[in-house]
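Only a single protein chain was left out; the remaining protein chains are all shown in position.
Entry: chain A
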Amino acid sequence: MSAAGHDLSHDHGHDHEHHHKDTFITKYIFSIDHKMIAKQYLITGLIMGIIGVMMSLLFRMQIAWPEESFGIFKFLLGEKFAPGGVMRNDIYLALVTIHGTIMVFFVLTAGLSGTFSNLLIPLQIGARDMASGFMNMISYWLFFVSTIIMLCSLFVESGPASAGWTIYPPLSALPQAIPGSGTGMTLWLVSMAVFIASSLMGSLNYVVTVINLRTKGMSMTRLPLTVWAFFVTAIIGIVSFPVLLSAALLLIFDRSFGTSFYLSDIFISGEVLHYQGGSPVLFEHLFWFLGHPEVYIVLLPALGITSEIIATNSRKPIFGYRAMIASILAIAFLSTIVWGHHMFISGMNPFLGSVFTFTTLLIAIPSAVKAFNYITTLWKGNLQLNPAMLFSIGLVSTFITGGLTGIILGDSTLDINVHDTYFVVAHFHLVMGISALYGFFAGVYHWFPKMFGRMMNKNLGYIHFWITAVCAYGVFFPMHFIGMAGLPRRYYTNTAFPLFDDLADVNVLITMFALVGAAFQIVFIWNFFYSIFYGKKAEQNPWKSNTLEWTTPVEHIHGNWPGEIPHVHRWAYDYSKPGHDDDFVPQTVPYKDGEEKLHH
């Protein structure tokens, strides 16, 4: 710490000194400080998360107790969407659709990436702020606007978008096909277009910041893995999100201006529509060209966060730093050439199916490397089982469980019979939903002291983790089996098929676990908001971590460091290095004479 202290004492040259006082509006609302923007993302993401999870509980209740009347349905959905407290079948689909959209885009993309990329990129690379603070602010406010539009769509008379979060046309294009494809779908598309603009601004900012604003000595091979993950995630976003935007625009054209990009030969409600020559398969290609990389946009930041937390709390260097970077890059590259595995049975040429099977199964290799490296990092460590560490270990666990079933779904042959069944639901919820959520929780517990200068209650954190962990397995593990039994997803009720009657009790069990698991998230929410105001005051470096963010003062200031930006002399993972008294050596500490140098 001596060198860091030395740097900080050099308090000349405050190049970011304020020339004006912050008003409430510039400090808390239209802030251009990356730390405040990170908090804005976090709070917005949390609120959207609460809404998204509530929706899943509503439709889970409908699946477990089909067509029963619930007071809560009547209360939340109203007499129109739930006449007599019984959920309407198109509203069921609407809830499924909006749950997916909110969780994938608003919570796990913006909530996770937006929060931690914004908070950590400048702090961990040693920058005063993002490359463009203004663009960063615009990015948040566009995100905010998109959430508002999405929430407005819930109050449209014909109901919100209900064609599934993948919004395949023609279902999403034709209001005759499902009421939600009217105004609800229009709002969905507008909201997503705004969201994509927000996401692109954020991503561009992250990439530029990482490339240009690293402090002296912070070479790319000394970056913490968090920053590597955010950096690569941003690149994937820049490559793939514009394709979704074009897909959405073409869909808007088809819906509103009579073009036929996706539609052809349609006869609906007694008349032939004029569309000719388009193909829904085109939409599927465009959608999944984003949709698959999106999985990694969600997952990579969580893995980056996990790498950092596992190393810090194991008091050990992350095992195979270079292999970790290589696997992040390999995953990023492969993720852009595997989208067709969502379309094996879409009517696409089966030969393409073979190609996509090949590229898809290749992803298992870098994923396996990552999983094994995490496990090896734990080996012979001195594990500090903080709540953040528990969630990180939990992430590795669900990443393995969920990832392994990918071997089945990525295989075109096996996909034939489990495609669009609950097997898929179980797979992606574990591997990207729960895993990314654990990464999110881990990040919040770990960097809460950095964000709010206070600590979260650890015992509430432990309760939160263990109950969540048990419930997550309880919900998604049995789901694999009902999927293999052939139960299709997105069925309002399974009572139309006596064939599935013996799966009814499994569905009740799953819903029970979901209700309990969701209820215990209140523990987290309470802990979070309570600790913001009344948590124990944090010290500067509570987890004894090596990275630069812990060299900044607890109280947030514009420009992050009061003095000069510290210089970096080593990689981020010199934990328990022989020859040092402490079990951590911050990046700001220069090498001693003759010290073994790693990754310079």
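Note that in this section a contact is a pair of C-beta atoms (placed from the backbone, for glycine too) under 8 Å apart; a residue touches a chain by one contact, two chains touch by 3 or more; residues count from 1.
Here is the rule we use: contacts and distances are computed from a predicted model.
When the listed names "3-oxoacyl-[acyl-carrier-protein] synthase-1", "Cytochrome c oxidase subunit 2", "ABC transporter substrate-binding protein" or "YceI family protein" are checked against UniProt, the chain not shown comes out as "Cytochrome c oxidase subunit 2".
Screening A:Gly258, A:Pro350 or A:Pro590 for touch with the missing chain picks out A:Pro350. Touching the missing chain, out of A:Phe319, A:Trp339 or A:Phe428, is residue A:Phe319.
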